[in-house]
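First comes the structure, then the notes that go with it.
FYI, not all chains are in this one, though none of them got moved.
A and B are the chain letters, set down in written order, and residue numbers restart from 1 in every chain.
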């Protein structure tokens, strides 16, 4: 990893340095795990108490935190230590090892596929008929892109990713290992003779916008008809399930293990917590926030913050949770009163 | 995609055509996304209002919906527009591109494996010792079938599927990308010296019936002993977890991210909503329905519809959810009354 002086770091995060500017920093860690040469971060006065015991050489400190660096150590005052941390991590980020361009000899690329300039197709990849792989794409090992799919320029697909036929990824899309784009939606109808279930063909596709990131093991099903759509800049975490014909807007954040049922519509700038579920055909309005594990069974208004199953207003849900803890005693008291009354 | 006249479609869905029969239809979409040449579907009067604004050329209309097609457009009246839609999707379903039969040169097939006639083994597949792959099977790229497993005739395994040794799939089973059949069940016992956990051997297998479909990334563990069993015609969605020694009946539907703990027994014709969990050793009776996110910690009677955690009767759970929203105010009122009384 690269090293930087704390003076260089302070300059980059546009912070105000308290302490010597020549201290050498070579890593980033939390206060309680940091060793000499590390920079850490302090977002509030509660964490500030750990500074004295920490072995960190320096720390980013949020506005409002009262703290002095002490001898031979430095603090960098910034508006928000978390935002500053992101910038520092960029400074320490090792250059991503880009695999050599070209097609690895162990890959199987159909003669009708088009592979753009500077694209790297890793060992064991399988590229089907009529596929397009854009300029500068990196497909790590054992990625499979099925017939007629399109992977836009500058995408990175990690090992084991599968893109089903006809699905389309925009530019700069990152897909982590073993994620699956475009498997059949889950649709059946009763057999006419009631003997069982008949599969409904899933003839749609998946259309993923630009600068989307999709987590490991996540599954985005193809549409029953037309397409399942993921908007530009949306980020989807590990093991999420996006069912057929969902339409997710731009700049959304879906934490791990979220499940969206068929034809759910999500607006722009929506934040969805881990393990949330949304029932089919409902809409989550622009800028709404769903707290972790919420179970949505109606439309969510734009800008709302919801929690619970069935989900509704977060504050109301928390108030109810507090009230519920008093319910057993309340029932006992009422019973006693009613017995006394009688 | 193929094209059809609306007259041909009306005939195939056994519907009654209102409007010209020669209109050409080339795609299927929702009312608000359809373009000229599309057929759409209208399941109730609420959606019927969108017909005037829609660009769809035709629509399937459920019984009871009041609507006229308007000039140059057509409606097809059917009992149930959703069932009709399934039939229409079949008409428009492009023929599945079947990979060429035979074993791709980059696949590794053990000399003792038996591969049936007309089976296609894709690039990068690995087929172990003593494996049987039935007639007409399609194994897409990078599928792995471990020693002594049996894949029945007419199965389709998408890229990255893993079948552990000794597991058995019936005929016509579809397994989507990166699903895992037969990983070890989750069983440990305390070490005699209490130094940690000792793995309990998982010596059972998985037996999957005919016409089962398993979603992308789903995991079905092998039995601790004997087998984990999935009945004929059961459909399991993406990212479900079926633990060791579960026994699922016929014609069940498990939505995405369901988790069944060890030795759960599920009857026939059971419908389980997304993200439901069932604790170990409990039974879900025939025809029962579990609403999304339910957490089951006792046996579920046949035919019951349950919801909530701990799950019980759906209607009772919803009534309680409504009552809970009134609880904070109720407590406030009672406190006031009690203060006045005192």
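Annotations
Definition applied: a contact is a pair of C-beta atoms (placed from the backbone, for glycine too) under 8 Å apart; a residue touches a chain by one contact, two chains touch by 3 or more.
Treat the numbers as computed from the prediction; the structure is a model and nothing was measured.
Of the identical chains making up the complex in this file, 2 are positioned in the shown model, whereas the full set numbers 3.
Keep this in mind: only the chains that are shown with their structure count from here on.
In whole angstrom, the spacing between the mean C-alpha positions of chain A and chain B is 25.
Within the complex formed with chain B, the chain A residues making contact are 106, 108, 124, 126, 129, 142, 144, 146-147, 160, 162, 164-165, 178, 180, 183-184, 186-189, 196-203, 217, 219, 221, 224-226, 239, 241, 243, 245, 257, 259, 261, 275, 277, 279, 293, 295, 297, 309-310, 312, 316, 319-320, 322-324, 326-327, 330, 334.
Contact residues on chain B toward chain A in their complex (touch as defined above): 1, 27-30, 33, 82-83, 85-86, 89-90, 92-94, 97, 104, 106, 122-124, 140-142, 158-160, 174, 176-178, 211, 213, 215-217, 232-233, 235, 237-239, 250-251, 253, 255-257, 274-275, 292-293, 308-309, 318, 321, 324-325, 327-328, 330-331, 334.
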